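Heads up, one of the protein chains got dropped from this complex, but the rest are sitting where they should.
Per-chain numbering from 1; labels A and B assigned in written order.
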Amino acid sequence: MKSAGFRYHDPQRIDDLLSLLGRFEDAKILAGGQSLMPMMNMRFVQPEHVIDINGVQGLDGIHADAAAGKLRIGAMVRQKTLMQSAALRAACPMVPQAVAHVGHFQTRARGTIGGSLCHLDPAAELPLVMLLHDAVLTVQSATEVHQVDMADWALAYMLPAISPDEALIEVALPLAPGWTGSGFVEFARRHGDFAIASAGCLLDVDDRNIIRRAAIAVGGVAQVPTRLPEAEALLVGQPASAPAFAAASDAARKIDALSDAYYTAAYRQRLAGVLVERALGQASKGTDHG
Amino acid sequence: MGARLVGAQVQRLEDPRLLTGKGQYVDDIVLPGMVQAAFVRSTHAHARIVSIDTTAARAMPGVRGVFTLNDLGPAVARDRMPQTAPSPAIRRSVTQYVLARDEVCYVGEAVVMVVADTRHQAEDAAARVLIDYDVLPAVVDCRAALTGQTAAHHGAADNLAARLSVGFGDIEAAFRTAPHRVTLTLDQHRGVAHSMEGRAVLAAQDAVSGKLTVWSATQSPYMVRRFLARVLGIDEQDLRVIAPDVGGGFGPKAVFYPEEAALAAAAVKLGRPVKWAEDRKEHFVSTTNQRDQHWQMDVAFDDTGKIHGIRGHVQHDNGAYLPYGLILAATSLAPFPGAYALPALQMTLDVIYTNTTPTSPVRGAGRPNAIFAIERAVDRVADHLGLDPAEVRRANFVRADQFPYVTGMKARDGSPVAYDSGDYAACLDRALDMADAAGFPARRDAARAQGRYLGIGVASFIEDTGLGPFEGATVRVTPKGRVTVLTGAASQGQGHATTLAQVVADGLGVALTDVTVISADTERFSYGAGTIASRIAVTAGSSAHLAAAKVRDKVLRYASDKLEVAIGDLELNGGFVHVAGVPEMRISLGDVALALAGTVGQRVPSGLEPGLEATAYFESTATPHSSGSTVAEVEVDIETGAVTLLNHVIVHDCGKVIHPGIVDGQITGGAVHGIGNALFEDMLYDAEGQPVSTNFGEYLLPTATEMPPIRIGHLETLSPLNPLGVKGAGESGTIPAIPAVVRAVENALAPFGVQINRYPLNPERVVNLIDASRGKT
Partner (left out) sequence: MDDIRHIALTVNGQPVECDTPVRLHLGDFLRGILGLTGTHLGCEHGACGACTVLVDGEAVRSCLMLAVQANGRQITTIEGLADPDGTLHPLQQAFAEKHGLQCGYCTPGMLTSLAAFLRDTPDPTETQVRDAISGNLCRCTGYQPIVEAALLAAARMRQTEGVR
């Protein structure tokens, strides 16, 4: 179980990275390595070139861009750092809660936000959270820069909207999204496993406990992390309480789910319903996420 | 002198090395000129090999050799691997070739071996080996294997390896006269053992003497020596097998494997040391597993819950080959009648070939299966009569005044099985007490008021331990007064070096740290069997005790002469033999050793045999039976099917406890293994025989966060069958865990009337059971 051979590159500047990407047909970016390395060890992937971006300057910061109203997260920010960032916690209280489910502290010391978004496991936590928060991703090649809304990021099962000559540079979140509460619930057999299913939701509830806005997404259920606009629509204008949550839960169960050797689509649909309801319960309890 | 160290919680002698990275596992050994092997394994469950093209592989950088079966030489290629556990009950013994010859029968079967300077290069070259397969139909489900047209081995008439039968009493009468009867259909699955160290082999031939040394991560170095010599066509004295530090065994490392033979042959052919360390991907498919058993059982009983008879049939999936005879299959019936006095039994078991990885015992072997079936039967009887399951157990237990209790079963050698000692009811009562079973209804009701579902489950068991024939031990004292214990018994973490040292140190009155245990090297000790079946404390422990007693006797006889006192007036203490009450009248053990080591031209003193050493082989001719009860408490989330383990209690009787920490460690680890079987571990194959679970993300081993607090109680009823009074403890945690946990889940779901007949219980299966029961009402 040893990796096949490859050529190793460790660019120090974004320009060099992009030029390498433009030059090679068969290259893989090595970020935190927590998904790529196992696949290389098992020879499931055998790239001709590995481009290690751990040394690239300018990819590992988190900063608030007040002018743009964005919190900008470099693609190489480690999961451990995400959990500890006060700025991120302020803009997005769900992050520490969700990232605590990402693998184990040893893998979070290496794993990155960019790696997680590009690997795009349907059950991964970070794509779900970013989808829920309407993150915008900056993707760059040697010749152009463009932004991708998180809603457009997942093209298909583990297939993000990024070309082989492009790199994910930055993830931007709204700095003050105005949600009054958030909830994240994950169902896995063991702590740190990829979830069988997970659900996250955000609520904006007014003084009279009426839901002004809602965002709901589920992970691990469908081919890609999925927003549930119908369930969201059912909530808006309703009191933030059990009947509305039950209705949203019923809507969540209708998602087109995947099945595998262990769990059927029907079971995942059931979990989607249960977890959405539980996440909404959390979200309605307010913004205090400890 | 009373025991000082036996029974004490001493620090293990193994630990200083293992805690500082100084252990030496096979893959840690580096020899000059050593090269590395990798295997090309079958990607098909069943196929004919049309051709193998190694040309491209041979041309790859660093390659030293590419071997198909024929390239290993005529001795190795001539025949299939030997049957290592022959039995007249085997109807058709099929083992694999060292490398597949013209047919592969499971995914993972070794076909070609590549040897290169590095493992990376070996894998590079292995990827270039071209094998042309003609795919054949595969039989995957053993239930279909006896009825269908598909043969697991091409051209075989059927897939039946053996049909086993056990029984006693008048089963017809039991079913005729008992007023009640229940029928059980049980589907059991146990998967991969997953020692954290995979298998590993290093083979090297001495260029001058021609002697071949094989280091193997094995539980059974002497069995490897016996069968490897046979495969290579050499004499056992030309072969040395060493099991150095071994990173866990749990059963599968007791098997003699093709890789051991392939590596040895390659080392001879290449004139270089060759090493292979199995990777985890290989371990899933090429190290023996356990697999499915399908049980059908009828139980006849009366109004009090007393069981009169059990009869039934088991279909046992043995995988593609029979590498280890019928050991696993036989242990699936041997535990009958469990902890109970049963008047009549009739069970049969079909051992069936399928196109899946071969099986052999995994911690507990078939015992967890049998105890699951027996305990499910008892629970079903209780439910049928509306009785407390603990009460039904008490009604059926072999009573403390019935020992030795002759069960009616026959041991492997044909002798009648007799339970030696124990107090099964006392173990159960104590376990219920420790688990606060009396308080459970209140806990359950309080939880129910919050919409939560708690359940409790009880399981009682016996375990046949200390399997014969023997492990031996030599105890030797050096002129410096240090004590060496030599034994064939291999250790894979059980702490034998410590427990054997405890026994010997007590026997000779020396400090624990004065004792060194050397084991599992065929060159250092003549004979051995293997570390299996919870047998080492009984066999090697007793041998060490007897050998130490012989040495002690020599010391006493020598000192009696020398000091001119009666033997009865002497004591051994602190490394000296001295006159009782006169500690200054003493001789050190080292001086005795020196005196007995001989001086040129002088007679050995006191008419003793030369050397302060002795060897003993304690033969375990009857079976010490451990016993106990487990209580598990769980919570079930009825919306998701999640099972949370709240509490796990085991009260265990393994006779004299030599080292409490080691025994508790065995039981705790064993219990977690059983919990893994009950809830987590599922080795799936698809309909074509492709293994689905081939990494640790899919095959779920229990982790720290999911395990409940595990509490252990001991009852020490000494076994009369060996001088230490011990019974085995290595598998006792595993054996009752599955029925206890499964019952606890069933009990939590009692409001829905759920019956559970299958494990592992994943959460989808749990919600499906609830849905099915709701649908019925």
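Convention: a residue touches a chain if its C-beta (ideal position, glycine included) is under 8 Å from a C-beta of that chain, and two chains touch if they have at least 3 such contacts.
Predicted, not measured: the structure shown is a model, and the values here were computed from it.
Q: Looking at the whole complex, which of B:Q494, B:N647, B:S693 or B:N747 touches the chain that is not displayed?
A: Counting the whole complex, the residue in contact with the absent chain is B:Q494.
Q: In the whole complex, not just what's shown, which of A:G5, A:G58 or A:G237 touches the removed chain?
A: With A:G5, A:G58 or A:G237 as choices, the missing chain is touched by A:G5.
Q: So one chain is hidden, and I want to know which residue out of B:H673, B:H714 or B:R743 touches that hidden chain in the complete assembly.
A: Missing-chain contact among the listed residues: B:H673.
Q: Residue-wise, where is chain B in contact with the chain that is not depicted?
A: 11-12, 14-25, 27-28, 30, 61, 118, 120, 193-198, 245-248, 250, 277, 279-280, 492-495, 661-662, 664-665, 668-673, 695-697, 701, 703-705, 707, 709-710, 733
Q: What residues on chain A make contact with the chain left out of this view?
A: 1-8, 10, 30, 33-34, 37-38, 41-42, 50, 52, 54, 80, 103-107, 109-110, 190-192
Everything below uses one rule, namely that only the chains that are shown with their structure count from here on.
Q: CA centre of chain A versus CA centre of chain B: separation in Å?
A: 44
Q: For chain A, which residues count as touching chain B in their complex?
A: It is residues 1-5, 42-43, 187, 189-194, 196, 261-264, 267, 270-271, 274 of chain A that touch chain B.
Q: In the complex formed with chain A, which residues of chain B make contact?
A: 119-120, 123-124, 127, 279-282, 639-640, 642, 680, 682, 684, 686, 692-693, 695, 697-698, 700, 702-703, 705-706, 762-764, 767
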